[in-house]
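One protein chain is absent from this view; the other protein chains keep their places.
In this document, chain identifiers A and B correspond to the written order of the chains, with residue numbering beginning at 1 in each.
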Amino acid sequence: MKFLSKFYIGLIFFLLYIPIIVLIVFSFNESGSLAEFSGASLVWYEELFNDEEALSSLLNSLILAVSSSVIATIIGTFGALGLYRMKSKYVKGAVNTVTNIPMMNPDIVTGVSMMLLFVAVAGFLKSQSFFGFGTMLIAHVTFNLPYVLLSVMPRFRGLDKSLSEAAQDLGCTPARAFFKVELPEIVPGIVSGLMLGFTMSLDDFVISHFVSSPDFQTLPLYVYNQTAHNVKFSMYALSSLIVVAILIILLVVNFAGSVGRRKVSEKRG
Amino acid sequence: MRKNSLFQKIAAAPHIVWAILFIVAPMIFVLYFAFTDAEGNFSFSNISSLSQYGNVFILSIAFALIATVICLLIGYPLAYFMSKQSERAQKILMVLVMLPMWCNLLIRTYALMALLDNGGLLNSLLEKLGFDKIPIVGTNFGVILGMIYDFLPYMVLPIFTAMTKLDKRYIEASQDLGCTGFQTMTRVIMPLTVSGVVSGITMVFVPSISTFYISQKLGAGKIDLVGDTIERLFQNPSTYNVGASISLVMMVLIIISVGIMNRFTDDDRASDGDKGQKKGGFMP
Partner (left out) sequence: MKKNVNRRIFSLVICFLCLMLPVTLSLSGCSANGTTDSVTLYVYNWGEYISDGSEGCLDSNKAFEEWYYETYGVKVNVNYSTFSSNESLYAKLSSGSVSYDVIVPSDYMIERLIDEELLAELNYDNIPHAAENLLPEFFGETSVHSDYDPGNKYSVPYMYGMIGIIYNTTVIPEDEPNLGSWQLMWDEKYEGNILQFNNSRDAFGSAQYFLGLDVNSDSDEDWRAALEKLKEQKPILQGYVMDEIYNKMENGSAAIAAYYAGDYLAMYENNSDLEFFYPEEGTNLYVDAMCIPKCAKNKEIAERYIDFMLTEEPAVANAEYTYYASPNRVVVESEEYIEYMGEIKEDAYEKMYDTGSVATSTYRNLTGDKLLLINTLWEELKSDVTVSGAIYVMCGIILAVLIACAVASYVKKAYRRKFYVSK
């Protein structure tokens, strides 16, 4: 049974990973064919690093991911604070539900709904170049918001209300009390919201697909355009690099955390 | 308790304004476009013209359903076996599940297509070994396979999380009380991991039913799903209206099915956070 379960795990992961492994292996393939491996070389990586379009879209992706996650975190954190303090249960519920719409909806519906809004606004303003970084930023902030709320809200719920009251009794203004007393407590939630937003935004293709313009192309859009045309092998190199980067980040995040945890448990033990 | 200060009152204002402008307003636009014709007059013509897309809807729902069930059948035992491994192995396996989730869907789908295409590695290997080629790209099977491959991790992770949260003492207790292994599985483990299963199903079903990249690549543009239809209709301003009405119908369909799914856990021990999360909920 034990062997069987190990075998099953191995089999599924093997199947899950073949395409990715093939992709990485063939990104070193000199001939640029997917059917035969003719010899290892780094030509495709070289080509990738000379491909300005790819590099600029990577840069765009990072700019967009950073700015949208930061804006979403700021709006979302204050939003969570306001909601937490809000007395009316109905308003609270309504805002919560509305914010969660982009999370529950399929991406394509969120994408087309934003596109319709932007098309209407562009038509109203008679603007010819309305789509671009601005629309992308708005869309990304919008779908990041629920994730920020999701990670910050539980922190607020876990707060000890008397602490803030004590601070105010001791002469803090409410704003000061928030920044001095409550904010440090909810920082972990804010950080995970920020990280979530950052990765969601970096990864998003579907919503961007509907609200983008050629001015501002992100990495997933670049990959989409590449795969719709004659695929250059530098795309494989790019994909391999992305996979490896994500693997490293995941390993660091998971295992750096676990070192800390083990130490704690050793001390306790 | 003190009265809320002005600061606290306006703290949520930007959030609420943003939500109204960029979440509610776009939804209203979808509604508006769905019930107007190209000139902006109120009409039901879009909704009534949907009958043309009946088969597309049926096919999408069927594909998503089949893919979800197969993901569950593969994913549940996988998550169970994973939870039986040593803690260290679990950690590594967890990273292995998460890697494909964070890796862009386009890349993985394209890699799968490149592997399975008639001239791809799989078929050229088969040919060398003297077998016939298996046409996968451009068939129903190919599209379903693509969905399973792309979304399996979304099924495994929530179930696995539920498994690890499961209190081992329940299992021991059931064994002490004379349950067979099978009974422990069906009477204890399965009911206690329903919440994970439900969020797994949601996370596979929703993207499967709305995908267009998978059907574009693995269906070679021949197998049209709802997502493809919406994407195509939104490329041409004169068909925005029909596109909006299809989006609306899909949205309603998904809300209904997710609602039904969540009913399964309402009376159980599901925690709020597990519902309707996308992969975002599983940041390490």
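As a working rule, a contact is a pair of C-beta atoms (placed from the backbone, for glycine too) under 8 Å apart; a residue touches a chain by one contact, two chains touch by 3 or more.
All figures in this text were calculated on a predicted structure; none of them were measured in a lab.
In the complete complex, the residue from B:31, B:47, B:65 or B:92 that touches the missing chain is B:65. Check B:56, B:79 or B:203 against the missing chain and you find that the one touching it is B:56.
Annotation: of B:85, B:140 or B:164, B:140 touches the absent chain (contact as defined above). Panel shows chain B; residues 52-53, 55-56, 58-59, 61-63, 65-66, 69, 117-120, 135, 137-138, 140, 219-224, 228-229, 232-233, 235-239 of it touch the chain omitted from the view. The missing chain lies against chain A, touching residues 33-35, 47, 59, 62-63, 66, 118-119, 122-123, 128-131, 187-188, 191-192, 194-195, 198, 213-215, 217, 225, 227-231, 249, 252-253, 256-257, 259-261, 263-264.
Keep this in mind: only the chains that are shown with their structure count from here on.
Looking at the complex, you find that chain B touches chain A at residues 1-2, 4-5, 7-16, 18-20, 22-27, 29-30, 33, 74, 77-78, 81-82, 84-85, 91, 93-96, 98-100, 102-108, 110-112, 114-115, 117, 119-121, 124, 149, 152-153, 206-207, 209-210, 212-213, 217, 227, 230-231, 234, 237, 240, 243-244, 247, 250-251, 254-255, 258, 273, 276-278, 280-281, 283-284. Residues 5-6, 8-9, 12-13, 15-20, 22-23, 34-36, 75-76, 78-83, 85-87, 95, 98-110, 112-117, 119-120, 138-139, 141-142, 145, 147, 150, 154, 161, 165, 168, 173-175, 178, 192, 195-196, 199-200, 203, 205-206, 209-210, 219-220, 223-224, 227, 231, 235, 239, 242-243, 246-247, 250-251, 253-255, 257-258 of chain A are the ones that touch chain B when the two sit in their complex.
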